[in-house]
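Here the complex is missing a single protein chain, while all its other protein chains stay put.
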Amino acid sequence: MLGDGDELFSLAGEEFAVFAKAVYKSLEIDYPKFYKMSNMCKLGFLASEYLLKDVNIKEKLVDRSRVAIVLACKASSLQADIEYSKTMGEIPSPALFVYTLANIVTGEIAIRHGIKGEELMLVQQEYDKEQLSDYVSTLIDEGNTDFCITGMVDYDENHHYFADVCLLGR
Amino acid sequence: MSVYIESGNIISPLGFSTEENYANILSGRSGLRLHTDSRLSDVPLQLALIDDALLESTFAAVVGDGSGFTRFEKFCLLTVTSLLKNSSINISSPDTVIILSTTKGNIELLESRESYDPRRLHLWHSAALIAKHFSAYNKPLIISNACVSGVAALVVARRLIESGKYNNAVVVGADIISRFIVSGFQSFMSLSPEPCKPFDAKRDGLNLGEAAVSAVLTRTKLAGAEQQIEVVRGAMHNDANHISGPSRTGEGLFHAIKDALAGDKVDFISAHGTATAYNDNMEAVAISRAGLNKVPVNSVKGFFGHTLGAAGLLEAIIALEAMKDNRLIGTRGYSEHGVSEAINVIKDTGRHEVNSLLKLASGFGGSNAAVLLRKTR
Partner (left out) sequence: MSIDLREKLKGELIEQLNLEDISPADIESSAALFGDGLGLDSIDALEIIVLLEKEYGIKISDPSAGKEAMASIDSLAAFIEKNRK
C-alpha cells in the first residue's frame, strides 16, 4: 500500500470564497462550473486539482473506471443546507438544493477528472484515517479498483474548512 | 467465506414489521396518500408518511420513553430495537459494527421553532446516539451518499465482514420527510402530483416517502436454518457526467451491475425506478447494456414512494422477502411500457421461482450501486 502526495489546506484567515477564487485562478484552468459549487465542493475540487496536478500521480491513473474516490467529512453538507434553507421562505433555489448532500463533492471530482470507479462518502465525528484506509484496503483487495483518492474534505457550518487528500494504490 | 443477511425490520406507512409490510404489498396496498397538510408543502402532495401517533405508541411499547428524541432518532432506535428481537447477535459485542445510512438525518431541526442543540444536526451525532443506546463497542460507520446510501451500506457491510474486520454488521437506513426535502424536490420539479408510475409511458415524477429499516449481516451461518440469503457481491460506480442528471448511457449503473454480477446469472432485478423521465430510462439503458433485458424487473416505489437514505435497504428487504416466497411483486403504477429499451417490467404480482436478485440504486452526485443477493444452495 503506497501513499502519494498528501495535500493540505486549512484555515487561511480569509473569507473562503475569496480564497477559493484566488486558488482557482492560480491553477489557470478553465472550469466555469467551479463558481456554481458549494464551498465544500470548491474545497474538494481544489484539493483534488492539486493532487492530480502532480504528473507522477496523474500518469498512474490510466484506467479511470478502476480509480475510486472514498472521502470522509464531518459536517456533511450542513453549510450548504443552511444556505438553501434561507431560500425556503420565498422561492427555493434548485442550484443551492443540489449541493445539500455530502457526496456531491465526490461527484464534482469524478466529473472533472473522468473518474468512473467506486465512490463513497462517509461521515466521521473526528478525522479517522484508519477507518478510511481500512475500507480502501478491502476495496482494492476486491480486485476492481487500482487506485483510490481518499481523505477528508470538510466545510462546516461555522466556515471552518479542512481538506487532506491522497492517493492510495496497489 | 460468505456473508449472510440474517434478518430485517421495516418501519413504514405499510407497517411496523417486515411481515406486515410484505403482507400489505401482496394485498396491493400502497402507503402513498394525498396530503394537504401545509406544514410540508403549500400544494397537496402524494406522500407516504409514517403515522405519528402510531410511531409514538409503538416506540413507547417497544423502546421506552420517547421524550427527548427527535422523530428521526425514534425511527432509528425503533427499527433496530425491533430487529434485535428477532436476531441472535449481540449488538454490543466487539465483533459487531453499526452502519447508519441517511441523507439528511435531523435536518428538520432547521425548521424548528424551539431551541435545540445544533450538534444534533450532524449525522455523526445521530450515529453516536444510536451506538450509545445499544452500548455498541465499535465506532459506528456513517454513509451519506444520496439515494444509493442504503445499497452502499449493504455493499460496505459485506466488504468489512469479508475482510475479517467484523463478524456482524447492523445496518440502519432512515430519512424523514421535512419541508426542507419537499421544497427542494419541488424546486427540481421532479414530484408527480399523482401516485408515481415507474417505467410507465405517462410517468411524470416521483413521490417522497418515509421509512426506517435495519438488517443484520453476518458471517455466521445459522445452524440448521432453512435457506439463508447470501450477500454475494456489490459495487458502486460514478457516472462522471452530471451532479443531478443521470447519464443517458447508464454509464455508472452499467459498471455497477457488471461488477456486482461478475458473470453470474440473476433471476430478478429490484430497480431504483423513481418514475422520473430520466432515471427510469437510464436504468433501462443500463440493464439492457448488461444484457439483462429478459430478467424480470420491478420498482416498489409505487408502494413506498422514494425513501431516500432508507430506499436501498427497504427495497432490498422487500425483494428478499419476495425471493424467499418465490414471488415477483408487480410494479404498482406501471401499465404501458414507457422506456426506450425492451426490459421485462413486471406488471402483476405472481408466483415465480427466484433464487437470486440484484438490487439497484442511483442518486444525485452521479452515484450508482448494485448488490447481488442469493439463496444458499
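In this document, chain identifiers A and B correspond to the written order of the chains, with residue numbering beginning at 1 in each.
Keep this in mind: contacts are C-beta pairs under 8 Å (C-beta built on N, C-alpha and C of every residue); 3 or more make two chains touch, one makes a residue touch a chain.
Bear in mind that the values here come from a model prediction, so they are computed numbers and not experimental data.
Interface note: of B:R33, B:H133 or B:H242, the residue touching the hidden chain in the full complex is B:H242. Contact with the chain not shown here comes from a single listed residue; of B:S187, B:S247 or B:S362, that residue is B:S187. In the full complex, the hidden chain is touched by chain B at residues 187-189, 242-245. The chain not shown here touches chain A at positions 21, 32, 35-36, 90-91, 93-95, 98.
One rule holds in what follows: only the chains that are shown with their structure count from here on.
In terms of their C-alpha centroids, the spacing between chain A and chain B amounts to 25 Å.
Put simply, chain B touches chain A in their complex at residues 103-105, 107, 110-111, 118, 121-125, 127-128, 139, 141-146, 152, 156, 159-160, 162-163, 165, 179-180, 183-184, 186-188, 235-244, 251-252, 255, 259, 363-367. Across the interface of their complex, chain B is touched by residues 64-65, 69, 74-76, 78, 81-82, 84-85, 88, 91-94, 97-98, 100-104, 106-108, 110-111, 113-125, 128, 131, 134-135, 137-139, 141-142, 144, 157 of chain A.
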